[in-house]
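Removed: one protein chain of the complex. Kept in place: all other protein chains.
Up next is chain A:
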Amino acid sequence: MADEAVFRGRGVAKFRGEGEALVTRQGISFFGGVDPDTGKIMERGHELLGKDVTDKVLVFPKGKGSTVGSYVIYQLRKNGHAPAAIINLETEAIIAVGCILAEIPLVDRLDADPISEIRSGDWVEVDGATGFVMVKRRVPRH
């Protein structure tokens, strides 16, 4: 039986989605950092290098890099490789704009640190309208 936890944050892009978590402590630049044709992270030196964001609930601190990143998020959606949802510590305009364009739920400012509370592989439901995030823990904690 999976352990469950519920967090509440600020809903920025008011859509709903769920999927397997993919978590990193590093920022993500979608422009140049994520391949819009495959959904694979391609930023050299990134701890998620080679991982696929398709249908994942992507958890990272905040966006970085060029504002063209918003367009790349939109193109991921058109190509069938969009994340199911994004959770940021504190989001910024590149990610917010991209999520609105691509209709990806986006929540930030959770009442607990999502990067330590959520593990890659956990199942996460995100409600961008209410800001609620439900985590079904599948990955053992220490």
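Details
Following the convention adopted for this analysis, a contact is a pair of C-beta atoms (placed from the backbone, for glycine too) under 8 Å apart; a residue touches a chain by one contact, two chains touch by 3 or more; residues count from 1.
Methods note: contacts and distances are computed from a predicted model.
As stated in its UniProt record, the chain not included in the shown complex is "Phosphomevalonate dehydratase large subunit", which appears among "Peptide/nickel transport system ATP-binding protein", "Branched-chain amino acid ABC transporter permease", "Phosphomevalonate dehydratase large subunit" or "NADH dehydrogenase subunit L". Shown as candidates are A:Ile41, A:Val72, A:Ile87 or A:Val135; the residue that touches the absent chain is A:Val72. For the options A:Ile28, A:Val57 or A:Ile100, the residue in contact with the chain missing from this view is A:Ile100. Considering A:Gly9, A:Pro36 or A:Pro83, the position touching the chain not shown turns out to be A:Pro36 (whole complex). Counting over the whole complex, chain A has residues 10, 12-13, 36, 67-68, 70-72, 74-75, 78, 91-94, 96-97, 99-101, 106, 108 touching the chain that is not drawn.
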